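Complex shown without one protein chain; remaining protein chains in place.
And then chain A:
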Amino acid sequence: MSAFLGYLLNGLAVGCAIALIASGLVAVHRVTGVVNFAQGTFAVVAGLCVSSLLGLGLPHGLSEVAAVLVAALAGLLTGLAAIGRPGTTPLSSLIVTLGVGVLAYAVEIVLWGDQPRSAPGLAGSVTVAGARIQTQHLLVIAVTAVTFVLLALFFGRTYLGKALTACASNPYAARVVGLDVRRLGLLAFALGGLLGGIAGVLVTPLRPISFDTDVTLIVNGFAAAVFGGLTRPVVALAGALLLGVAETMAAGYGYGAHQLEVALGLMLVVMIVRAGRRSTIHQEAV
């Protein structure tokens, strides 16, 4: 029982990190209609940055904040490449984000090499109902909870957040009232970078990060984001938690080599179910 509880809590922490990646994907897609396949890259950039900054002797806190800001800048630059040119279609932008991800490999290998890097996080562990959970896992859960609350407040209560929602809701109407949809799209990309960066600095102490870790991160994040139709962050959070727990359970009960397959399988099932539903609705409408 305590093993099950342990897997569950650790799974929730893994799910929270996935949720941060997914929320970045959702933020960008809601506002711009673009699926940003460079989202995992932001986490990698932040993870590698934080390992270097801590290695240089900078204190905790400052290193993590700086790494997250670098990831936000990477998000902004990706946005400039993807939607900077007026008239770029979301599909073309998607291809550009794939290209940015590949380009990032080269930059990361030049700057940090191709070996995995780690960073120290919160040491120690606590025991919850007989199950041991690392303190860093609790930190991941806490930071994710705070981040989602802040995101909800930003989108639900602030004028800028509502302007971003308006761009997602009706881009034509957004232009009619004078919103600069492209500039707000760039802001969404920067926000995506920020969220990916937070995931990166939280995950790096738990598992070493290398230039190609973005593949695992984006597959998991995309699976969770698809759960919420790429538009609903709270449903994406639920999907991410489900995915995290399923993967950790699979690993815990002896199928550790198949974690990625769990994510891919889940994503496939959700996409098939959603596609089936959509065609049903379409047929009804017709």
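Convention: contacts are C-beta pairs under 8 Å (C-beta built on N, C-alpha and C of every residue); 3 or more make two chains touch, one makes a residue touch a chain; residues count from 1.
The criterion applied here is as follows: contacts and distances are computed from a predicted model.
This complex has a chain not shown, and the name its UniProt record holds, of "Biotin-dependent carboxyltransferase", "Molybdopterin synthase sulfur carrier subunit", "ABC transporter ATP-binding protein" or "Heterodisulfide reductase subunit A", is "ABC transporter ATP-binding protein".
When the full complex is taken into account, the listed residue touching the unshown chain is A:K162, out of A:H60, A:K162 or A:H258.
Note that of A:L91, A:A152, A:A173 or A:V215, the residue touching the chain absent from this view is A:A173.
The omitted chain makes contact with chain A at the following residues, 159, 162-163, 165-166, 169-170, 172-179.
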